[in-house]
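Of the protein chains in this complex, all but one are displayed in their positions.
Naming follows writing order (A and B), and every chain is counted from residue 1.
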Amino acid sequence: MAGLATSFGSGAMTNSINEIPDTKVMFVIGSNATEAHPVIGTKMKQALAKGAKLIVVDPRYIDLAERSDVWLRLRPGTDIALINGIMNIIIANGWEDRAFIEARTEGYEKVKETVQKYTPEVVSQVTGVPVEQLIEAARIYATAETAQIFYTLGITEHTCGTDNVMSLANLAMLTGNIGKESSGVNPMRGQNNVQGACDMGALPDVYPGYQKVANPEVQAKFEAAWGVPLDPNPGFMIPDMFEAAVSKDLRALYVLGEDPVITDADANHVRKGLKALDFLVVQEIFLSETAKLADVVLPGASYAEKTGTFSNTERRVQMVNQAIKPIGNAKTDGEIICELATRMGYPFEYQSSEEVMQEIAKLTPIFAGITHQRLGTQGLQWPVPHAEHPGTKFLHEGKFNRGLGQFVAIDNQLPAELPDEKYPFLLSTGRKLSHYNVFTQHSPSLENYSPEELAEINPSDAKRLKLQEGEVVQVSSRRGELKTKVKITERVPVGMLFMTLHYFDSPTNVLTNGALDKVTKTYEYKVCGVQISKLS
Amino acid sequence: MEWLTITIDGREVSVPKGTTVLDACRMNNIPIPTLCHAPELTSAGACRLCVVQIEGMRNLPPSCVTQAAQGMKVETQNPKVRNARKTILELLVANHPLDCMTCQKMGDCSLAEYAYEYGVTGEIYQGEKRNLPIDNGNPFILRDPNKCITCGKCIKACSEIQGKSILDFSFRGFDTQVGPAFNLPYNESDCDFCGSCVSVCPVGALVEKQMVGKGRPWEVSKVQTTCPFCGVGCNFDLNVKDGKVIGVTSNPNAPVNGKALCVKGRFGMDMIYSENRVTTPLIRKDGVLVPADWDEALDLIATKLGEIKKTYGPNSIAALSSAHCTNEENYLMQKFMRAVIGTNNIDHCART
Partner (left out) sequence: MAENQRILVCAGTGCASSGALPIIDILKEEIKRQGLEGTVSVVGTGCQGFCEKGPTLVIEPQHILYTRVTAEDVAEIVAQDIIKGERVERLLLLDQETQKPVSLLSDIRFFAKQHRIVLQNCGVIDPKKIEDYTARDGYQGIQKALKEMSPEEVLEEVKKSGLRGRGGAGFPTGMKWGFCRQTPSDKKYIICNADEGDPGAFMDRSVLEGDPHSVIEGMLIGAYAIGADEGYVYCRAEYPLAIKHLEIAIKQAQEAGYLGDNILGSGFNFHLKVFAGAGAFVCGEETALMASIEGKRGMPRVRPPFPAVSGLWGKPTNINNVETWSNIPHILRNGAEWYGQFGTEKSKGTKIFALTGKVNNTGLVEVPMGTTLREIIFDIGGGIQNGKAFKAVQIGGPSGGCLPESMLDLAVDYDTLTQAGAMVGSGGLVIMDETTCMVDIARYFLNFSKKESCGKCTPCREGTTRMYEILDRITKGEGKEEDLDTLENLALTIKETSLCGLGQFAPSPILATLKYFRHEYEAHIRDHKCPAHNCTALLSYTIDVEKCKMCSLCAKNCPVNCITGDKKTNTPYVINEDACIKCGTCLEKCKFGAVSRA
């Protein structure tokens, strides 16, 4: 988010999902789309069926790697070196789009200078990717008629996540593969409404629509609308909250529909923070691990039980329509917040979620033209600046949101924790097709289909550790330990253990590292050192 | 755009060049029965039910794959055409179980609909019928190959929508079957369980297992909504009967995904009725969470947050909003924190 915002002036996916089938080249890095974003995966496969080329950058032999034209099996955490290397090759071969760089960007010379030292040979050594593959990938991407970069958490969940993203933005600008149909840089958002939570200002530094809390004009506008004085200072980001709880700077936490004990890195540290609080409220639909620590648990409603909107990864705001009444004594989350606000002396008197949307539209320029009625069955892609605006299919056409695209020179950085003698395996984490985060285990059919963690380990490692398929092992890191079954597969390289984050019984995040990206404070879920020990 | 004039059943109509005869008919509300045709898939021209008579053409061409041409004269309902369709339907019904009463597809079965319209009895051709084992080995899809009319739509959905090609024809002639390679059951194949095959099956050969016995099409209302799982934002229809969600079906007009869904979107909706749902407020008393009523719970929170704010200042309170909740709820949450509590201590889990 922050990376793309720096480079382009907007952190969202630049193109639409339905531009994928017509793209000529797909550069997929750190994204297991067929499992984590299955329908985007199907669109990619449709593009392949139409003859598109596919470059996959991933340490694992994921499904897309199997279908790729070039698969770059890089060492985890060497993305910047790899991208710089590809840029080096592009420049060396004169494949860069000089006219685009000239007309639409700034800061190119600095990048050119930085990537000079990333020769194919050097990069091959750092990343483990053969020189020929680097050249082939560079050629395919740079000489494409249209090309899209896709990335997800494999890029961002690193201590250098923001830098990774800006490197990709550099690559796109270098070749002019941005700002047109089926060409761009596309971060695919994880959860159903991450995009919306950001859009709505569930962030410590911005109001809805990315309007800065520190901007006096913005502050004045919201103070006028809400009729109360507002704080111009950004608040805590998540990791800060747990630190602050331990230091008693934070006394109460209200958790809406999240389970940080399971989903946040270094879970034991999170648990410690939550326990230190004076008062913890959890509003959830399931009795989550976090809810079990709460002082008060409020039963919210599932998507089927309420009306509202979600914003998907391509900025499309779509209706969620109530199909049934909330189960039991539960209430919709909006209703609960309104009642609480009223009880605290600030009446939230909305008759419906539609009324809330009217207020959002009034205060949020990118949502200005959105009403529930206009969304109908097809939704609208923001920015929707006014009531007649048809929505925006792709961003940065003719001009970047920030004006000129910003090249940022970046050097390779090592992950915060790499395997060592004590913790010799590199643990990487991700998702699998049959589950989503931590709540699909509550679906009896999905649970039945895919009931347990199967940590992936390379056959040669398994042989060395004398492990059998399906054997339960103990995995430990500096921060915690757990038990999991293993699946022996060539999908992972030697020295890597891959686990998902879906299972309560193998809560992977007790192992992961709480080290943070310096800008977004995103945890480094993708790399840490672990030890695997046989149980019997 | 170039327009063509053609005559359908004596009526002159104009259609854009490149239109098939089938589309030309449907644009003009002239009904043509189809079993193997689906707008989102390439046409196979296999079931032959959409045959029409076209002046000057040998035989009865299938309208789904015949391009309209200037001056073409098409007859869609003459006795010859209707007789051919009826014969084809008789052939299909002769090799199809007649257990419609208990079939999950009853009321939504294209074969039954056309058999009824064309007065098919199923008695003309008495002979061999398939008797194949039912594939019931997975939690999502119930496959009854005896009901399959080998229209091939599931095969195309698997390859053209999902890009998997798990399904194909096997064996020949009358013994032709559709299924995963080597006659494996679904759960032993490489199937993703996206269910695209189910979404296009015109008969009861492929049905959503969760919905079996739960409701008839005419008892069910469909509510279009957005999937709660990943960020792609697929839309689908929740099928509701008597105030209960009984399943999910594709909505072909879904803007992002059309009929495509993944295993979670299509089959994970049973999460709504999980035993682990919290259905009443809980308050910790003596270290244990016990049920409470709403007034008690909300008053307690209001009081506690009020006290903490008063004692330690608004910045001693923080909230995690939710990437699972709606935009409106996220808006309310941040407004609650900023306007009611008075702090910018709001964040949510996945900002990346």
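As a convention for this text, contacts are C-beta pairs under 8 Å (C-beta built on N, C-alpha and C of every residue); 3 or more make two chains touch, one makes a residue touch a chain.
Quick caveat, the model's predicted, so the values are computed rather than measured.
Shown chains touched by the hidden one, complex as a whole: B.
In the complete complex, the residue from B:6, B:32, B:74 or B:88 that touches the missing chain is B:88. Interface note for the absent chain: among B:110, B:150, B:249 or B:327, the touching residue is B:150. Here the missing chain is touched by one residue of B:38, B:60 or B:142, and it is B:60. When the missing chain is restored to the complex, the residue among B:173, B:213, B:243 or B:287 that touches it is B:173. Mapped onto chain B, the interface with the missing chain covers residues 43-49, 51, 59-60, 62, 65, 67, 83-84, 87-88, 91-92, 94-95, 124-125, 127-128, 149-150, 152, 168-169, 171-176.
Convention: only the chains that are shown with their structure count from here on.
Note for the complex: chain B touches chain A at residues 138-140, 159-164, 192-194, 210, 223-235, 238, 240, 243-245, 253, 255-257, 260-265, 267-274, 276-284, 289, 294, 297-302, 304-306, 308, 311-312, 314-352.
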